[in-house]
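Below: the structure, in structure tokens.
Complex shown without one protein chain; remaining protein chains in place.
Here the chain labels run A, B and C in written order, and each chain numbers its own residues starting at 1.
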Amino acid sequence: MNIAIILIILLVGAILTYLSGNRWAPKVAMLFAIITAIFSIALLLEYHNTGTSFSVQWINNPSVMFSLKADGLSLIMVLLTSVLLPIILLTAVSHTVPYEKLLYSLILFMAFAMTGVFLSSDALLYYVFWELSLIPIYFIVVLWGNGSMSKRRRSALTFFIYTFAGSLFMLGAIIYLYTKTGSFQLYDLYNANLSDTEQLWIFLAFFFAYAIKIPIFPFHTWQANVYQKAPLVGTLLLGALMSKMALYSALRWQLPIAPHAAHSMQTVVLTLSIIGVIYGSIVALKQDNLKRFFAYASLAHVGFIAAGIYALTLDGLQGAVLLMVAHGFGIVGLFFGSEVIYRRFNTPLISQMGGIKGQAPKFTIAFFLMIMASITIPLSFNFVGELTIMYGLYQVSIWYTILIGTSMFLGAFFMLHMYQLVMLGEVRKKPFADLTVNEGIVFILLTAVLLFFGLYSKPIVDLASPSLQEILMYVNR
Amino acid sequence: METGLVLLLLIFPLVGFLINLSVGKKIGRSLPGIIATAAVTGSFAISLFYFIQILSTGQAIEVHLFQWVAFGEFSVNLAFVLDQLSLLWLLVVTGIGTLIHIYSIGYMHDDENVDRFFSYLNLFIFFMIVLVTANNLLVMFIGWEGVGLCSYLLIGFWYKNQQFNDAAKKAFIMNRIGDLGFLTGVFTLAYLFKTVDFATLKLALSTTTTPETSALLGVAAFCLFIGAMGKSAQIPLYTWLPDAMAGPTPVSALIHAATMVTAGIFMITRLNFLFDLTPDIQYFIAIIGAVTALFAASIGIVQTDIKKVLAYSTVSQLGLMFLALGLGAYQIAVFHVITHAFFKACLFLGSGSVIHAMGGEQDMRKMGGLKGVMSITYITFLVSTLSISGIPPFAGFFSKDEIMLVAFQNSPILWVVAMLASLLTAFYMFRVLYLTFFKEFRGTSEQKKHLHESPSSMTMPLIVLGVLATVGGLISLPFGYSWLNNYLSPIFSGSDVVEAHGFSTEQMVFMGVSTLIALIGMSLAYYKYMTKSTVPEEDEKITGFAKVLYNKYYIDEIYNTIFIKPIYAMSNFFNSIVESIITGVVFGFALIAKGLSAPAKALQNGSVGFYLSFFVVAFCLLIICLFLV
Amino acid sequence: MITIIFYILATITLGTGILTVLAKNPIHSAVYMVVCFFSIAGHFLMLNAQFLSVVHIIVYTGAIMILLLFTLMLMNLSDQHEPKKKVASRIAAAVSVCLTAIVILAVFLKANVVIESYKAENIDFQSVQVIGQVLLDEYMVPFEFASILLITAMIGAVLISKREKKA
């Protein structure tokens, strides 16, 4: 099967959703999301270790190919996107908003762009998709966000310009690589034979783009504001998928292209990632806005993933891939939990919540499971990922493991602190309805995924392992 | 068959948990308890079956399910092993678990969330079984964290009280600090030997020991011990255990006395082959154990909350076990774990029975004279107190005595410390006994009317445990007649010297001294609380060193000042200052761009005429550049 | 003879052009422009481009001129006194114009047009017939596009100048 078909489905889906009008838009979007999921699973079934690719000439001079390649790693990311997409849509369908057709169409379009990033193996094509994904999220935040229009426009614009500025460094690097190699093709760039200085600059250029988008401390300041201002779907797209896009890119582009720089800069980037983990955990303690709280929690988690990637060991990379998927699902659960509370209490402030456990037992279980997954209780998927990353870091130095391991209790500290304030305590007078069917389905799906892979992560490991070994081969050459 | 049955051992409590969690609310008040008890009993039956089997065959049973975690160089299976050690622990866990489940049916009968309670208990049993049957360190870690989670849930069971929730949170986080140590230790071992299987590790450790690896082995052992510190409440990670008494009393009995807190001892016993190779760490463990034993016992003598006393007693007893572990006497530690499980569970359940009768009152100053009303509780409590104080022929005497003996043989200083601890133990235990059951009743008249013996579902486990606390010592008699040592010998790689049969005068003298010490403690308590009828003073009136003791050496306050407050302060600092600085830098770039644009902005004055002139001039310049230069 | 006619025509063209630009009254400007365009049509005629000449007169003096005049009268601008620009900008304008003139002339001079090589070959290349054939054959598609452009412009003009309903 041609891998371009997933992109086509998503693009057609986005257009048809827009054309179908406000009433039908959620259903059409959901239909296309499910079709995408089915096709990507079909792609997975067809997959045999070598990977499938698709390539046509796009622009002659400079030579840009519309070339897509799905190896195990990209396939995992595509699957993550296409499986999360229906879930993300499901979180939104029960909640009507103005201009639904535009919203759903933008969501599909964003999925289209991100899938493009995961699949493309031509640097310029990759860059185009990378920037394309920025457009829908900007509008989603501005048009459907929380808070006053001027404030959220400001946050969204900050985010847009900030990430865009970072990406420009990456574009510069890509163009420089083109002048060196005369090609935008992934493998030509891998074999570019760069001097150490060139590698350093290219590594840094890529790092700016990714560090802002992941985000890694101290490039994270846009995150909390945007997560807070964005509507739920926006937060989910940002937190669950867009940060993964940058993490995936670091694996796919940054490390193999500039391997020596990756080794020489390892201490710096690892330190930044780990600072992000600890910093995020500590800052989260003081947040009163639940979404801001989760934003900082997410900062800690993505820092963890980044640390796994920059460990440059097979275990680190593998753990990073596992945790990327796990975090993708986990963060959806957490933010959805916050949204469920918000819809009932009409406040995002933790200080005005409490005692939900007494009113909504089902929701309590669901939310608690999500929190447990995010503080990496064994048998949750996150645990497998963090464990593997920590072991990968151990091979670099025991101190990294210990430092990043502080998140085990710091993470538990802030999460349980929040859980206690939000869910426990005396029951409030305000009624809190338990989960509806739709909401229940979301949580059940998420729990099922997190638990299944927490018990049996072999499929993902087997799928990712050949690609990661190949990347590592380039990194360690 | 084999796999199926072993799985069933795990599945019983899990199913119990799921049933109670999903439909517990709909099946009434009593059914959840019965389901949960049945589940644990099922596990107990299976454990018993295998226990009997292993008694005859001596063969350990291993079950491999499937690959769980894959690392680059090795993978970890979800695998379980039933050998002598794990079966022994299984019997304790499921056996005492069953009793406590039965007890809870009575104790928790009036609680609105009884279904939730039993589901958590079942979940705990499940994770405990995983912990003890694990075939490798990571599967053990599942159980290790899982029991911590259940402990969190159960301590904070009465979730409407935020102080209880604080206690639960504290327990979980302190455990997690230890867990980090545990994981680091596991990583060190994995890094060295590319495996985390106990059997393979044992083999690898016995064959390869270069100086570099032995240094790392020390690190591994130390880190693993940190894990044990957290779970088994040793200095400095012990402060959660007294707070954990916020949970319902059966929970304290099951988790915080009999089973979970002994997980650290189990782990070290399991890894005896590792600790044997790192004598420095062993010595360190012994010191920590002894110090904890004395330290906690000294706090215990002035506490007035009956459960707090028992909690500190638990910490102290755990310290003794670590002392034994540190001295390489693993089987003695195991022995003490078992006897301790009996008498401490009995004590906790007894205190629970008292609290139940008092309508939730835990302060001993408000009790007294319960002997007459609650005879069964009194007798079992008495038996257990005798046992824990080390009075022959009760179970505690044998295990404690062996620890003392080993301590004396290795280091007299440690022995002295341990002896002091056991003197204090006898004192504060009898203090509890006298204050609670003797003299006049000091509570309100309403409470007095309410006083009653607990229902049979609560007294029956008490009786069973009381009997066990009496005769439990039989499994490891001194003078070489120890069944336990023989039974466990396959675990300990034959490194221990087999004791010679027969009496030794040294040992006899020792028993005498131990007994004497216990009796001294007992008489002191009798003198103070019976003869002089002292009742502990009100909180404000406590002065001097007693106040320091009463406030637990202010350790909680110190931790609060050193760790918690700085974290919050840092959080404040980061949130308000660092964040704004970073944001400021980012916006600074924007401002620089804005500043640079100011001159350019002047050109954009909006006048079309001006634009046109500019356009024409620029056009001319362009032409000049293109064609005329 | 032809040279003289050319010079006369050229004088009229430039003269009326300058008058167009400088006349105070816009209506006068428009009229001067018509004259200017007529003279350009004359140039076309001299070049033997009859079709262009005719079209030029029709389009410019017929259509565009009328449009301009209508607009002027519609806005009633004729009696409005147009304020002069500032002296500085007027000087700047003059300088710019001189610069443009010099630059363009310089470009042409530098390009070195070789007049000697010109030879009239007696081929009919610009009669109405030929233009018609070329226009509807070789330039068929652009021609059609031009018509689309005109329609669009018409609709656009109507839409833009339509008075918006006050909501």
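By our rule, a contact is a pair of C-beta atoms (placed from the backbone, for glycine too) under 8 Å apart; a residue touches a chain by one contact, two chains touch by 3 or more.
Methods note: contacts and distances are computed from a predicted model.
Visitor: Not counting the visible chains, the remaining one has a UniProt entry; which protein name from "Cytochrome c oxidase subunit 1", "Heme exporter protein D", "NADH-quinone oxidoreductase subunit K" or "Na+/H+ antiporter subunit C" does it give?
Guide: "NADH-quinone oxidoreductase subunit K"
Visitor: Could you run through the displayed chains and say which ones the absent chain touches?
Guide: Looking at the entire complex, the absent chain's contacts are B, C.
Visitor: For the chain that got dropped from the picture, name the residues of chain C it touches.
Guide: 2-3, 6, 10, 13-14, 17-18, 20-22, 26, 29-30, 33, 36-37, 40, 43-44, 46-49, 51-52, 55-56, 59-60, 63-64, 67-68, 71-72, 74-75, 77, 82-85, 89-90, 92-94, 96-97, 100-101, 104-105, 108, 113, 115, 118, 120-123, 125-126, 130-131, 134-135, 139, 142-143, 146-147, 149-150, 152-154, 156-161, 163
Visitor: Since one chain has been left out of the picture, which residues of chain B touch it in the full complex?
Guide: 601, 604-609, 611-613, 616
FYI, only the chains that are shown with their structure count from here on.
Visitor: If you tally contacting C-beta pairs, which comes out ahead, B-C or A-B? Let me know.
Guide: A-B
Visitor: How big is the gap, in whole Å, between where the Cα atoms of chain A centre and where those of chain C centre?
Guide: 61
Visitor: Between chain A and chain B, tell me the centre distance in angstrom, where each centre is the average of that chain's C-alpha atoms.
Guide: Distance between chain centres: 37 Å.
Visitor: Centre to centre, by mean C-alpha position, how many angstrom separate chain B and chain C?
Guide: Chain centres of chain B and chain C, defined by C-alpha means, are spaced 97 Å apart.
Visitor: Give me the residue numbers in chain B that touch at least two other chains, ranges are fine.
Guide: Answer for chain B, listing residues that touch two or more other chains: there are none.
Visitor: On chain A, where are the residues touching two or more other chains?
Guide: In chain A, no residue touches two or more other chains.
Visitor: Which stretch or stretches of chain C touch chain B in the complex?
Guide: Residue list for chain C touching chain B: 85, 89, 92-93, 96-97, 99-100, 103-104, 106-107, 110-111.
Visitor: Which part of chain A faces chain B closely enough to touch in the complex?
Guide: 158, 161-162, 165, 218, 220-222, 279, 282-287, 313-315, 318, 355, 357-358, 361, 365, 372, 377-379, 384, 387-388, 390-391, 394-395, 398, 401-402, 405-406, 408-410, 412-413, 416-417, 420, 423-427, 455-458, 461, 465
Visitor: Chain A touches which residues of chain B in the complex?
Guide: For this pair, the touching residues of chain B are 21, 25, 66-72, 78, 138, 141-142, 144-146, 149, 152, 156, 159-160, 162, 165-166, 169, 172-174, 176-177, 179-180, 183-184, 187-188, 190-191, 219, 567-568, 570-572, 574-575, 578-579, 582-583, 586, 589-590.
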